[in-house]
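Only one protein chain is missing from this complex, and each of the others stays in its spot.
The block that comes next holds chain A.
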Amino acid sequence: MTTIHQNRIDHVFADRSRKRFIPFITVGDPTLEVTYKIAHALVEAGADILELGIPYSDPLADGPTIQQASQRALKHGVAIKDALQLVVKLRASGMEAGLVLFSYVNPVFQYGIERFFADLAASGADGVVIPDLPVEESGSAIAAAKKHGVHVISLVAPTSQTRIRMIGEQATGFLYCVSSLGVTGARTELRGDLTDFLKRVRESTTAPTAVGFGISTPEQVRTLAPHADAVIVGSAIVREIERYGEQLQDPNQCDDAVEKIKNFVHQLSSALQ
């Protein structure tokens, strides 16, 4: 019998004195092989947890940047099983960072909830973010996740108001604090009342908090760091991957392009401490 190791998300947040960095990328954008390389580069650039997005045909919570990344990945039919295989590969290569999948609810339903969480845990992933599965609908997912020792990461938004307490009380792993209304995507300005919102969230939960949606610059990371345990950056990184899309797929230029993305991400992560 194997001993169940500590969930890596819990391990990452065991020491709350350090601020943590969580980058998001879309699995299979531009290809699965390149995603593997970028994942390693992100950890080298200071990522504590990676959020790996499973592409979806109708990503309701995402802006144009991640929509297009999804479309690129869907061109080679990337699905949940590919993301799970990627996680297996990353773990086999010795990656110790937390690994969280991001999937819309329908692919998870079609895969089968019980099977999904069993396979998620077996692959070595630590949790999943399902942006269109609010607390009210998440009962069976949370039960399956608990059984397999992984987390369903809850989201809380500035519009959650009286729901903040309910969401905060049941949050495990970390609580994803949506920093701006609307869909994902880099923004030049963040909401003025964001720190009040983050304060209310922290008062309502014992779970670590991670803030994301619209964060794209080192300045924004620096501003938000004191108000959460972690900062999530997605679209800004996906935009860089899009920009180097051709080089990333050219064997002669791929490593250079990965290095450039790594440097970009390092600027963001180093703004945390």
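As a working rule, a residue touches a chain if its C-beta (ideal position, glycine included) is under 8 Å from a C-beta of that chain, and two chains touch if they have at least 3 such contacts; residues count from 1.
Definition applied: contacts and distances are computed from a predicted model.
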| item | value |
| --- | --- |
| Chain not present in the shown complex, as UniProt names it (candidates "Spermidine/putrescine import ATP-binding protein PotA", "ABC transporter permease", "Dynein regulation protein LC7" or "Tryptophan synthase beta chain") | "Tryptophan synthase beta chain" |
| Selected residue (touches chain absent from view) among A:Ala97, A:Leu133, A:Leu190 or A:Ala210 | A:Leu133 |
| Residue touching the undisplayed chain, where the options are A:Ser93, A:Asn106, A:Thr206 or A:Asn263 | A:Asn106 |
| Chain not shown: contacting residue from A:Leu74, A:Val88 or A:Ile142 | A:Leu74 |
| Hidden partner interface residues of chain A, rising order | 56-58, 60-61, 63, 67, 74, 77, 79-80, 104-111, 131-134, 136-137, 154-163, 167, 178, 181-183 |
